[in-house]
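For this depiction, one protein chain was excluded, whereas all remaining protein chains were kept in their positions.
We just call them A and B in the order they show up, numbering each chain from 1.
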Amino acid sequence: MATHPDDEANSSEHDDAATVRTSRTVPALEAIRKTTDRILALLCMVIFVALVVIVSWQVFSRQILQDSAPWTEEAARYTFVVLALLGAALVFSERGHIAVELLASRFPVAGQLIISVAVELIVIFFAVFVFVIGGYRVAANAWNQGLSTLPLSVGQVYMVLPLVGILITFYSIYHLITVLLNGERPTPSVDETAEVI
Amino acid sequence: GSSTAEGQAAGGETTTLQLALNQTEEHPSYISLDAFGDRLVKSTDGRFDIEVFPNEQLGAQADTLQLVSDGVVDMAIVSGAQLENLSKDFIAFNLPTVFDSVEHQMSVVNNPEITGDLYSSLAESNSVSVVGGLTQGARSIYTKTAPAETPADLAGQKIRVQESELFLALVEAIGASPTPMAFGEVYTALQSGVIDGAENNEVSYFTQKHHEVAPFFSYTNHLIGLDYLIINSNTLEGMSDEDRAAFDEEWTGTYEQHTTLWGEATDDAIAGATAAGATFTEVDSDAFTEALEPLVDQFLTEPSQKKLYDAAREASTK
Partner (left out) sequence: MDTLTVTTIVLLGGIALLLAFGVPVAVAMGLPSAFAIVLLLGWEGAALTSAQRVFSGSNSFALLAIPFFILAGGLMTNGGIATRLIDLALVVAGRLPASLAQTTVVANTMFGAVSGASVASAAAVGTVLSPRMKKDGYDPAFSAAVNAAASPAGMLIPPSNTFIVYSLVSGTSIAALFMAGIGPGLLWSAVCFVMVAIYARKHPELRSHVRPSLRQALIVFLRALPALALIVVVIGGILSGFFTATESAVIAVLYALILGLVQRTLPVRDLPKVILEAAKTTSIVMLLIGVSGILAWVLSFSRIPQTISEKLLSFTDNPAIILAIIMVVLLLAGTIMDPTPAILIFTPIFLPVVVSVGVDPIHFGAMMVFNMCLGNISPPIGNNLFVAARVAKVKIEPVIGRLMPFFWALCIGLLIVTYIPELSTWLPTQLGLMP
């Protein structure tokens, strides 16, 4: 669950899913972010539908056609990993990942600003270290390791890690610039119907 | 091994080799590898010890293979299928019909004259050296409703397989319908009837309690499973000649102990499952061999693979 409990102020003003309250922006950066958001959103929707189709086909082929399609399990797993990681990048655009903002929100504005900058720098460090550098190395290691039932290599699927790392880094740089330009914390969106499990 | 203190008592630094394993602490692989460490401490005067991490704690086999290659973890137990991803030559020892028995298998995969080039072939490209092989026993098919004496008995039955091109082809060759599924789901899937059967060795059949839900074990012996002990090449090359000799000697003791433990575990599993009402049935093995033989030509495409396969067959005492 994102954000503080009694944040009534911003629960009404977010019709758009991508919601960071901003007054001053860098137009070029804003445009790139919007386009990236749209592409990622479209990809997530298409991949999710594909996932539903693949697993439905698994049940249908086994139970109705009585002839299991052997590729479905592997295809579903890797499709799912790609969906989960691309979606995670998109959620960074909205600062929508679960965070405990209880303590940070009690600081005075200047303190909150410093914390915001620090948080984004920490996210960037994590994204570059684990996703970009680590992800690239895993992908390179497994580049020739073929999947069992699909004409792809494990390394090629692993490349989603550095890609997602670059996207997260971009979004965090965007938030960083927004914070510094506006001198205030951008407020993450609150979606009250979001299922948190 | 847990004898680090003993090793340090002998003076000097102890290098503890981390070994990643996918099996539990009760499995013959864990017991023999843990004992490997205990003996290695003694025979290297405390310079080397082995710490075994069971239960996939450090990752699944595909992951730990990468970790060994990168030197994050020193050693791991990986299946032949994992090494096939790095060099197609390993497929020669993974095929049906290549080994007659566990004894035959062990005499081949731990014979440097046959395996020397193969086991060092990954050192330069992947920094991985193969130490040797541990048997995972002959694999057979078990089913819910009736024993399978001939391939015809399995026609159309949904048999769970691991996700591997070879196993898919193998179950198809027998005439059944291969259904890839995660190992952890197999018990429930057998119980509820999502699948009609699965294939594995007697030990897994019993320890996973699959005999409770699929009581008909048919000795198809379609393949003899094989795990390899791999080690990071730099770690291996960093050993002195003396320590390396001790390491190799203790390894011989390890796979011998493992083979003995495996035999005992297999007997215990058969006894336990029989007592619980499972039946073990001999099959028309000629019929199964006939169905499986085309796979050898299908999967052996390179002369180097064929050479290894033939060397293994020549070592057969049958």
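Structural remarks
Note that in this section a residue touches a chain if its C-beta (ideal position, glycine included) is under 8 Å from a C-beta of that chain, and two chains touch if they have at least 3 such contacts.
These figures come from a predicted structure and were not determined experimentally.
Within the whole complex, touches from the chain that is not shown fall on A, B. The chain that is not drawn here is touched, among residues A:I122, A:L152 or A:L181, by A:I122. Listed residues A:V26, A:I39, A:L65 or A:A84: the one in touch with the omitted chain is A:A84.
As for the chain not pictured, it touches subunit A at residues 1, 5-6, 8, 11, 17, 41, 44-45, 47-49, 51-52, 55-56, 58-59, 63, 73, 76-78, 80-81, 83-88, 90-91, 94, 96-105, 115, 118-119, 122-123, 125-126, 129-131, 133-135, 137-138, 141, 158, 161, 191-197. As for the chain not pictured, it touches subunit B at residues 18, 53, 57-60, 63, 66-67, 70-72, 181-182, 184-185, 187-189, 191-194, 208-209, 212-213.
Methods note: only the chains that are shown with their structure count from here on.
Within the complex formed with subunit A, the residues of subunit B that make contact are 62, 66, 69-70, 85-86, 156, 158, 163-165, 168, 177-182, 194.
Here subunit A touches subunit B in the complex through residues 62, 66-68, 70, 73-74, 137-138, 141-142, 144-146, 148-149, 154, going by the rule given at the top.
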